[in-house]
Structure formats: C-alpha cells, structure tokens
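These notes are about the structure you will find just below.
Just one protein chain is left out here, and the rest sit where they should.
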Amino acid sequence: MATASAITAEREHYLNAEYGFRSWLLTTDHKRIALLYLITITFFFFVGGFFALLIRLELLTPQGDLVQADTYNKLFSMHGQVMIFFFLLPAVPAVLGNFLVPMMIGAKDLAFPRINLLSWYLFIIGGGLMLYTMLTGGVDTGWTFYVPLSTAYLGTHVVLAAVSIFIAGFSSILTGLNFIVTIHRMRAPGMTWGRMPLFLWSNYATSIIQVLGTPVLAITLSLVGLERMFHLGVFNPQLGGDPLLFQHLFWFYSHPAVYIMILPGMGVVSEIIPCFSRKRVFGYEFVALASIGIAVLGFLVWAHHMFVAGISVYSAMVFSFFSYLVAVPSAIKVFNWTATMYKGKIYYSTPMLYAMGFIGLFTMGGMTGLFLASLGVDVHVTDTYFIVAHFHYIMVGGMVMAYLAGMHFWWPKISGRMYPEAWGKLAALTIFIGFNLTFFPQFILGWTGMPRRYHAYTPEFQVLNVLSTAGSTVLAVGYLLPMVYFLWSLRYGKEAGDNPWGAAGLEWKTASPPPTYNFEETPVVTWEAYNYDELPKEVPVVG
Amino acid sequence: MSDSSEALATHELRHHFENMEQQRGASSMGMWVFLVTEIMFFGGMFMAYLAYRYEYFVAWQEGSQHMNFWIGTVNTAVLICSSLTMVLAVLAIQQGRRRLTSVMLAVTICFALAFMVLKGMEYHEHWLAHEFPGSAFHFAGIDPRHVEMFFVLYFVMTGFHALHVLIGIGLVSTMLYMNERGHFSADYHNPIENTGLYWHFVDLIWIYLYPLLYLIGHHHVS
Partner (left out) sequence: MEKVISAKLYFTVWAALMCLTAATAALSYVNMGALSPVVALVIATVKGSLVVLFFMHAKYIDVKTTVLVIVAGFFWLTILLLMTMTDYITRAWS
C-alpha cells in the first residue's frame, strides 16, 4: 500500500512546486507568504508569552521581589507590544486571511502579490527592530506610549520601539489594502457579495479598519519620535502641549485595533459553526452587515479609554453612548451563531470546541466591556485588573481560541495532513481550563481594588494571584501541545483529502495542499454560501 | 505602432489577473486606497493643528503673520502648475505621445524642485529669525510659548509635506526614466496614472496647508 508521503509527492502543489530558500523568500504565492507569517507570528507569540510568564512569576508574591519596578514596567510593556503588534494583529489576517482569501473568492492570488511579500518583509524588519529594542534594554512606557512620560521623562528605547511599530503598521496597512482590492475586483464569476463566506466579510471589515486607522497611529508615533529627537514638541506641556491630544490620536487607532484583532476571529467562527452544525448560518445578511457595523461603530468609541484622563464629561457621555452601541453588532453575531447551532447536527471536533469556547468567553469579555462603557463603573475599575481580565477574555479567550480554531480547521487544507484529533481535543480542554483559571480571578482582583501595572500588591490579593499564576502554567502547556502535534502531523499525520470536514466553501473544492494557482480552472459559482442542506449530513472525518 | 503597444500591454499582464482591464482597475483602486491612508496620516496632524488653534487662537494668528506670505502664495501657484503638467503628461501617454510625456514629466519635476528650493529658503529664513522650535527659539511678540507651538505645527506639517514632495520627485523621475526606455504606451501606462494620483494628492494637501498656515489674520509681516 502506498505511503501517505508517496501519494502527496506524486502531485504538484504549492509546497513542492519549487524548493530552496529563494523560492520561499522571494515567493509571491499568497499561500507561501501565509506560511512565512505563520512561522514569524508563532515565534513572537512565544516571545510575548515568555514576558507573560515572568509577569505571573513576579505576581506570585505580594512583594516586588523577582524584578525591580522599572524592569517590571518593561516586562508588561514588551508583553503588550509584542502580543498586540506582532501576534494578535497579524495572526488571522496575515496567516489564514492570506492563505484563504484568494481561494474563497475563486482567484489565483491576491491583487498585489509583490506587495503581499513586501508586507511580510516590513513585518520582519519591524519585528527585528522590536527584538533589538528588547535586547538592548527594552521600553517601559506601557504599550500605550503616553506623553509626556514617553516624550520627556524616559531614557529607554522609546524611538526604536515606536519605529518598529510604525514599520509593522505599514505591513498591516498593505495587507488591508490588498484584501480590499482583491475582494472588490477579483471575485470569480457568480461570486456575488451575497454569496461570499462570512470569513471574507469579516476580513473585509478588518481591512477597512487597518487602512483607515493605522495611519493615525503612524503619525502619532512619528510625532513622539520628532519630539524626542528634534524637540518639535507637539505634546510638550511647556509649549501648551496637551497630553490628551496624544491620547485622542493614539486611541483613535488603538481602539479600532481591537476590532482588527477580533473580527477575523469572528470570521473563523462563522465558518466553523455552520460546518459542525451541518446547517446554514442563521441570518447571513445580519452577520455580514454586523461586521461592517463593528468596523464603523468601532471608530466612534475611542475616548472610553480616557474617561478618567480629564476629557470633558459631555464628550465622555457621547463616547459612552457609542460604546454601548458597538456591542449590538457583536451580540447579533453571538445570537446568530447560537441560532445556527440550534437543531443542528453538532460534531464536537477540535475546531468546534474552540469555536464554542470562543462564543462563551468572548461573550463574557464583551459583556464586561459594557460595564466599562458605563462612566460610573469605569471610574471605579479603570487601571485595575478588571480591565486586564476584560481584554484578555476577548483577546485570549476569544481571539487566540479563534485562531487555534482556524488553524485546526484549515490545517488539512494547508498541509494535506490531519492533526491527531484526540490530542487536539486534549489541548483545547487544557487551554480552556488554564485560561479561565488564569483570568477569572483577575476580574475579582480588579473589582476589589488591585491596580494594574504594579509589581507589588497588598497581601489580601495573594490567593487569587497564585491561582492566576497556576492557571497560566496550565495555559502554557496547552499552547505547547499544538506546536508539537502540528509538526508531528507533517510527517506522520493521516492524509487529509480535499474536504475532510465535508465543508462548504471554494477552498474545499480544490486539492489539499492546493496547487500553486489554487484551481485547475476558474470556478463559476452558482450556489449560496453554506449550502449545507445540499451537502452530506455526515462529516467524513468524524470529529 | 499600436501593434507593438498592444504586444507590450499583453506582456505586462500579470498572471493572476484575468485581463488588462481587471489589472488596471485593481491598480487604480489600490492607489486610491493608499491615498486614503495618506489622508488619515496627514489627518492626525490636522487634528493637532485644529485642537491647538482652538485653544490658542491668538498665538495662531500671531504666528501666521510671521509666515512668508509671498513664498507661500508663489509655492501654491507652483504646485498647481506642476499638477497641470502632470495631468498633461498622463494625457500625452494616453495618446501614445511618448516624447511629449517625457517633456511634461520633466517640467513637473522642475516645478517640484522649485517648490523645494523656495521651501528651503523659507525654512532658512525662519531659522535665522529664531523661529525654529527648541532652544534656539526666540519670539518677541505676544504669547511666545504658544507661538512656538504654532511653529512646531508649521514645521511638522510642511516638513512631512515636503518629504512627500521629495518622494513624488523620485516617483515622477522614475516614470520619466521608464518612459524614456519605452516602457509605456497608449495601451499600458498605469504607473504614470498612479504617480499622477499621488502627485495631485500632494498638491491637495498643500491647498489646505496654505490657508491654514499662511492666511490667518489680516496683515502679513513679509
């Protein structure tokens, strides 16, 4: 009987079409670029995770005894910057988006393949600069770079860190630009907007935010750099500079940035839920428009990060109102996913476990966001661990789980191999338990008064901190497992076949791994998305 | 002539596009999306300008009166002329008139260089008058602290604009070089059109910078 590797080796596909470093480092194939990103962001995930572990180690005891206060400031700053700019922002768009967007619309590649490659190189340069910043002493402004601390008072590598993020920002802008033009101009015949998978709608909405928001971050960081280096003090209090102006400009991007991070994850969930419920998405149009709604409304709420900073209370009320409003489209998605599952034939595969975990944890994180939209409550919990718990529920409980869901769901397509399902489920469970153990105590810690960004705390908070640290160890183990078994599956995994999940979507109509130009012939689409009523009720690879 | 230009055009079709029209449409749309990012990039500076103008209007008026009104006005005219020659270059290549295209591109570069020279003279003048922010700044009129902030905004906004003019000179020069090498034709000239879009955008920013920086207040010192 022919071995798995012999069978895949017979057919030419994007992985074996060409060999050698040059064929990878000078590739314009969106699928190869996606893998280049995969390797890079996985590296940065572990760098950011390393900082997180040091933070949790320090917080095991009330005293600041592991590191000095200034060092601790660097730890949480670097953790935030690496995780946000070099993992969360690119994760789904640059890995899964790059791989899947052209395939899902029936195209041979993105609109601008060379710009796609440039985007990766910019990411590498930015990442390299960030590594250099860390190795030469790091930065301690928090990931938020507030002035005048960052412009006038710190001797650390603020400009270097700002430049690295500036460059990474351009990587993000170029990816968004590419997706927008691709989705508008390169859909296959018959692939109308109303037939597009929701993953595309989500990435489209994400791209809008990337294109419109990131440039404002770019100019803001530039202004900080100009002030530090050339004394062009736009934020200099001595010249009447306003620290709140910086915060307005910074959060104008950085709030929508959280939607850049979560929307693609929602897109992943929108693909997985119908597949493993064997049902069409409930309210497709609502989910699609909700993505756009999140993108637009997400730009109107930024000053909710500034409620206690000194903005006018009337302005705060406006932003508070919009902050409540932006929860609506997210809630619509959660309801629709749930309704999709209702009376569906549920398969508890690993992707489905992650997706279901996403729905629960994202909802918790999102609802605590509503607490924060309330001016009165926000005053109480700002700068406490409540905020930390809130955003980790969304980013880690939500986004990272969605990313893992997507990696497991599309791994067969990307590699041609199945990962070991039992290990997948074990990892998902470990991550779910570890995550909740790490971050649920932080809600209580914050509510009862423990401030964030402090390396020491009063003794009554220790028990919950110990629980949190214990949880983070479990979480770390959970994250290591997929690393191991995905690599294992490349050699020993079962051959996947074109469509192991029996899923709808153009990407499943081509081989696994796909040929370099994706399709033998340009597909002509005559069916609606998620046509699970026309597909077999059985999932070929039973989850 | 049209045979070879058609051949040139087909040769330029990238493999992932179905046809030249799709490629051209994508290329043009991509350029506009990029220009939108530039709107937001400059937008941050306009926001800073607006906030401080609201807070420190008197200083803004005072600072504006120390702008070089004539250089600013002449530079506005220079950029408008350069926009004209740029769009005439695009028109020329649309008609397949390569020589005229090169001439128009070259004239555009000349106008752009004139802008930079005038700007340089202006900056030098400000430097000599102790109007560059920092330890060398000295202002004898009212509200010097906030007037210094006006000058910060002036140098930051016109500085980034000048940087974009410089990049534009580079782009237009590249187009000139490529045109001279026979790279473009009536059937294929996307890059020139896109360069034109970029150049007009640079002009557009200046159209707003001029009144915002030079025309506040009602008499001009120079």
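Every chain is named by a letter (A and B) in the order it is written, and numbering of its residues begins at 1.
Note that contacts are C-beta pairs under 8 Å (C-beta built on N, C-alpha and C of every residue); 3 or more make two chains touch, one makes a residue touch a chain.
Computed from a predicted model, the values in this text were never measured in an experiment.
> Hey, which of B:L35, B:V103, B:L118 or B:M178 is the one touching the hidden chain?
Checking the options B:L35, B:V103, B:L118 or B:M178, the one contacting the hidden chain is B:L35.
> One chain is left out of this view; which of B:L113, B:A129 or B:I216 touches it in the full complex?
B:I216
> Looking at A:L25, A:V318 or A:V524, which makes contact with the chain not pictured?
Touching the chain that is not displayed is residue A:V318.
> Quick one: say which of B:Q23, B:T76, B:T158 or B:S185 touches the chain that got left out.
Hidden-chain contact among the options goes to B:T76.
> List the residues of chain A that touch the chain left out of this view.
Counting over the whole complex, chain A touches the hidden chain at residues 184, 208, 212, 216, 244, 248, 252, 299-300, 302-303, 311-315, 318-319.
> In the complete complex, which positions of chain B touch the hidden chain?
Those residues of chain B that touch the unshown chain are 21, 24-25, 28-29, 32-33, 35-36, 39-40, 43-44, 46-47, 50-51, 54-55, 69, 73, 76-77, 80-81, 83-84, 86-88, 91, 94-95, 196-197, 200-201, 203-204, 207-208, 210-211, 214-216, 218-220.
Convention: only the chains that are shown with their structure count from here on.
> At what distance in angstrom does the C-alpha mean of chain B lie from that of chain A?
Spacing between the chain centres: roughly 36 Å.
> Can you name the residues of chain B that touch chain A in the complex?
Interface residues on chain B, with respect to chain A: 14-18, 22, 25-26, 29-30, 33-34, 36-45, 47-48, 51-52, 55-56, 59, 133-135, 145-146, 148-149, 152-153, 155-156, 160.
> Considering only the defined contacts, which chain A positions touch chain B in the complex?
Spelled out, the residues of chain A in touch with chain B are 107-113, 115, 173, 177-178, 180-182, 184-186, 211-216, 218-220, 222-223, 226, 230-234, 236, 238-242, 245, 248-249, 252, 517, 522.
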